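Quick one: the structure is below, and I'll ask about it shortly.
What you see is the complex with one protein chain gone and the rest in place.
Right, chain A next:
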């Protein structure tokens, strides 16, 4: 492996100064976007993704034949901003990589969203990638989980995803673009409550002996992400509940609606 940037130096520091198992800074912003039912802007280091969720709603005229009589359909669309990557390039909606990304997100969430509650409806997930610095699929999945939760769509559990790789024999977590280009990597998505894995994706070649270690470390990292995401969501919900309960002119009468 010849690279101009040293990915892991003798003192076990990576190119951006992190330790091998250290994750990048998370920033989660729940500001409402237009008419979306749920929206979140999620940053993982320099990778920034905005996800808007619309639904469940009546399917539009063109997609009506895809509806199921007993459950909802998920529709995922991914768009990459031209200024998001180093070289500025306009990518159309039918770009193969983006379509593949959308398909991965859709298959990750099909067993997680309780679609049996919404027959003949559609749930739209619109993903806009604003900045890209490695870890695109994990960021999209984490942001989609938060957006679906904010939209009030019932989920069986969170899905927390993280990318992992191996440099020599040392497993690394949360890879940046520089590291992804050089090092074999795997993306793991877990449902933290039960520890079940909903997504394992690898496009490079990784030695079998190394795989187990990376996989286990990535699953543990998923649990850490889960506590962060849960706290952010709880803070936001607490904020809304306080405004709702303590609104001006409100008589606090507990409604017992089932």
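Here is the rule we go by: contacts are C-beta pairs under 8 Å (C-beta built on N, C-alpha and C of every residue); 3 or more make two chains touch, one makes a residue touch a chain; residues count from 1.
Throughout what follows, contacts and distances are computed from a predicted model.
S.K.: Given the options "DNA polymerase delta subunit 2", "Phenylalanine--tRNA ligase alpha subunit", "Ribosomal RNA-processing protein 4" or "Succinate dehydrogenase [ubiquinone] cytochrome b small subunit", which would UniProt use as the protein name of the unshown chain?
M.R.: UniProt lists the chain that is not shown as "Ribosomal RNA-processing protein 4".
S.K.: If I consider the whole complex, including the chain that's not displayed, which of A:46, A:155, A:178 or A:206 touches that chain?
M.R.: Looking across A:46, A:155, A:178 or A:206, the contact with the absent chain belongs to A:155.
S.K.: Which listed residue (A:84, A:138, A:192 or A:222) would be found touching the missing chain in the intact complex?
M.R.: A:192
S.K.: Could you pull out which residues of chain A are in touch with the chain that's been left out?
M.R.: Where chain A meets the chain not shown: residues 25-32, 34-35, 37-38, 55-58, 69, 114, 118-121, 149-158, 191-194, 227-228, 230-241, 243-250, 254, 256-258.
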